[in-house]
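Only one protein chain is missing from this complex, and each of the others stays in its spot.
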Amino acid sequence: MSTDTTTETPKEYKVIGTRPIRHDGADKVTGKAVYTSDLHVPNMAFGAFIRSPHAHARIISVDTSDAENMPGVLATCTSADLPSLWDKGDNLGEGYVNYAHLSGNILARGKALYKGHAIAAVAATSTHLAEEAAKRIKVEYEPLLATTWVVDAMQKNAPLLHDKLITHTLDDEPAKPSNIAEHVRFEKGNIEEGFAAADVVIEREFKTSTIHQGYIESHVSVALWNEDGRLKIWTATQGSFATRQQVAAVLEMPVSQVTVTPCEIGGGFGGKISIYEQPVAAILSRKCGRPIKIAMRRDEVFEATGPTPGSFIRVKLGATKDGKLNAAEAWVAFDAGAYPGGFIAPGCMCALSCYDIPHATVDGFDVVLNKPKTQAYRAPGSTHVAFAVESVIDELATELKIDPIDFRLNNAAKEGTRRVDGPVYPRVGLVECLQAIQNSDHWKSPLTGPNRGRGVACGFWFNAGLKSSVAANVNADGTVTLIEGSTDIGGTRTSLAMQLAETLGINAEDVIPQVVDTDSVGFTDVTGGSRVTFATGLATYEAGLDIQRQLVKQAAKLWECDSEDITVTDGTYQTKDKSLSFKELAVQVSASNEPIVGRGAVDAPNASNAFGAHIVDLEVDPDTGKVTILRYTACQDAGKAIHPSYVEGQMQGGAVQGIGWALNEEYFYDDHGHMRNASFLDYRMPTCYDLPMIDTIIVEVANPDHPYGVRGVGEVPIVPPPPAIASAMHQATGIRFYELPMSPPKVWKAMMTKNTED
Amino acid sequence: MIDFEYTAPTHLDAAIKQLAATGEKAQVLAGGTDIIVQLQEGHRSAELVVDIKKIPELTQFEYCDGEELKLGAGVTCQQIYDDPKVAAAFPALTDAVRIIGGWQIQSRASVGGNLCNSSPAADSIAPLIAYNALAHIAGPNGRRTVPVDQFCTAPGRNILEDGELLVTLTLPRQGPFNGSAYQRFIPRNEMDIAVAGAGSWVRLDESGNHIKDAKIVLSAVAPIPVIAEEASQWLIGKAVSEANFAEAGELARRAASPIDDMRGTAEYRTHLVGVLTRRTLAKACERVQQGSSKVL
Partner (left out) sequence: MKTHVTTTINGESVEFLCQPRQSLLEVLRDELSLTGCKEGCNNGNCGACTVMLNGSPVDSCLVLAVEAEEATIETIEGVADKGHLHPLQQCFLEGAALQCGICTPGFIMAAKALLEKNPQPTEEEIRFGLAGNLCRCTGYDKIVRAVQAAAELQKESVS
């Protein structure tokens, strides 16, 4: 099923590259693992929100008295209970957060900016009571005109969300406020020159819809105050330190007064980094003196958490008749949602990232509009621009009669290529991925039959580095407990345990990984950005080396020799006449000497640079426009696959999310700016029955910044599917699709129109 | 959702009494896959929920070869498709119940409940109408029988009066050389509400080459399930052929009056009626020719 293609000199590892059973697995297959909603804290009460029914409205008044008078209601909470914050920005590790905006998103101030915007909350003795009480909160609104399409929101006469929002830009600052929060621009070379030298120039416009990460667990938190004024929060989060930082800022508390415990998490994909209900649970808890649990309903998750931007993108590419790209121009507008700060910069940086193009400009616009504040969804921004750029690449290749993989190979980014936003790539694996798919069984198997098509596309994501801390304690029985703070969404605690095991020369089963709270481990940035196996892995490696040093010292004491006389090979500690394994030595020294505690704390280098390339075969039913995926292959450079099964899993899961994005997922907005499909019934994520097996090819071009060569893998897989599918659709139908999703009604309509025209 | 009382009577008369006493504030519970969602989300309200699954008449499931099919109102989708004789004799109904939700829904959802929920997009109603099924109703004023094609009156509404409940559905024996099929169009392969649906029933001559009788029923393209009369009548006497199925499909489109909503435009739905009619006619005829509808 999966073919590992190692392209660098393969190293012999004992643990890395094997497939041990994950350490938290037994609990998860037996239902014992504790997710936040499974938590029962004594005396716990429950919170629920009341939310704006309008897409845009001034809030005239909020009257909670009817709710408060209901038996069983313990407290209410509005934005008046949150401190007024400066319009201040802060570093959230992978991104940036404006606390005033964050606070306004948590409980609306002055205006409701999207349907579902939280206005107030209630705590009661049961969830049912809390929800009934929330309905009794009386809110008076003055509805305003709303806008939910990014291009409309950019127009001069568009309804304005924020009175004082002036476009942040390198050009002259505009005199008047608008919905355009930011204009970014990257330039390289001279595009006039570039296009002048091109033999073929293709320019196209693309649209994508709002998409949600679709994690099966909603947002849940439990808040509890200690008598000493410290706040404890249990929550479903991708980053307990990021949650702590945001909660502390929004409540104006010192971070040291907030402890965040990450429970097991039911999916995140970027959507569980920002906070929503945590401060509200905290305030309600403080007011009534009981721990408060808030669990969002599924419709609240759709309407009021952080979907990914909808977008409008124009791309113009120029190439010589030999298929060499020489110029590119992209104009990109992304939804930010109700508050500024979307993913326009990463989107623009990724747009041309797979190619070596001498002349290019990318203009990007961060636009506020009456939709929930957008958040990251696996390689945020990259999928949108890849849909656009890869589709134009496909058109160029078709027009120039060049094989689509050869076209990409001919222009592929490699070591030394400078991206339009500046950085020069170190050793990267795009070429190897393209070669791997070209040599794959999938590509070499002919696709026959009517209404069928094959497409390819590639994708990029930087991958973050950022900060991680771990501690590793050697136990009396020679096992090692690894204390880390990276929430485990997909099996990372095992890949970290494997890295430690490899470093120490022991078995993966002899490492016991634990994901712990913010009091129990050093600062650790989010589980996101495809960084955990890489960066927390780096910290783990350091801790391993630290343990080794300490153990050598203790062996020297034990053997009455100098540390320099001891060698360590594959976990065996030797001096001229003595030899003990790690375990044997650890057991002996634990009886007499000081405890061995390894330490690792890193600020890992950013960008392990992930590239991927996918192939898809599909069939279109011309009578209905429905698409069936026949065969799918995802290839990716993982640097080094620590646990190949979980690397494959990331590739398969991301690819299927991309397939859903391409074919059926979208937020339907009506003329009032209301989302009509806030449920899993009509927000159509792929089911098991909609898909074939997803084959994977792991390429390993070692990352020079990691001792085992690890590159992050989690995000890139979502990027290639939409353009690969669009390309296959063109082969199957002769039609180019410029809008996502390529849902059956749209496909049918396009096919019908083409038949009428033909 | 607001509080309600719950009863699970074991006798039909007790159920009728309870429903009559509470009037429009009572809801009947069969599989619950529609009603529980509606109660939770506030689309329906109830002071009393009457669970009918313990009443023997409403859970009976009787079929003998060549006889009528008797379906208690609470008989589930899964019970129907798990019974090979019923599945063979009433394949359009089986087609429908296999695609209502996933397995977890099908093990609870009942055909009776699907009918009483009276959604325009209900999948099992079109086949029931195609089979000339009868709805047997009991209430405080006694019993009555209504052909299923008169049961639904508007989206979410039907002819049941306060205090009445559906007891059984009977599907008459279908006669020799009959075939049937139901298909719907959904964007995914499962778990969606029908964008459009068509159930076709045919009776062929002995040679299997000509259509002696036909009935095409459409779902999700009108406020209630609708019989495509013109198309059905036109098929009588016609040869079994792709061209004739296609023509019937075109005629069936005229019977549709769909709306534009996020699941599909009116134009798309109307088009799908033609496609699904053609496909279900082909399947229905194929089933006759393969002998999957035995001589009854």
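Odds and ends about this structure:
Order of writing sets the labels: A and B. Residues in every chain begin at 1.
One rule holds in what follows: a residue touches a chain if its C-beta (ideal position, glycine included) is under 8 Å from a C-beta of that chain, and two chains touch if they have at least 3 such contacts.
This one's a predicted model, so the numbers in the text were calculated from it and none came from an experiment.
Interface note: of B:Ser107, B:Asn132, B:Thr265 or B:Gln289, the residue touching the hidden chain in the full complex is B:Ser107.
Touching the chain that is not shown, out of A:Glu264, A:Asp546, A:Glu666 or A:Glu715: A:Glu264 (per the contact rule at the top). The chain not shown here is touched by just one of A:Ser37, A:Gln278 or A:Thr503, and that residue is A:Ser37.
The chain not shown here touches subunit B at positions 1-6, 8, 29, 31-33, 36-37, 39-41, 49, 51, 53, 78, 101-105, 107-108, 189-191. Take subunit A: the residues that touch the chain left off the picture are 1, 19, 21-22, 24-26, 28-35, 37-38, 40, 128, 213-218, 264-269, 295, 297-298, 489-491, 643, 645-646, 648-650, 652-657, 679-681, 685-689, 691, 693-694.
Note that only the chains that are shown with their structure count from here on.
Distance between subunit A and subunit B, defined via averaged C-alpha coordinates, is recorded as 44 Å.
Residues of subunit B that touch subunit A in their complex: 1-2, 102, 185, 187-193, 261-265, 267-268, 271-272, 275. Within the complex formed with subunit B, the subunit A residues making contact are 128, 132, 623-624, 626, 663-664, 668, 676-677, 681-682, 684, 686-687, 689-690, 743-745, 748-749, 752.
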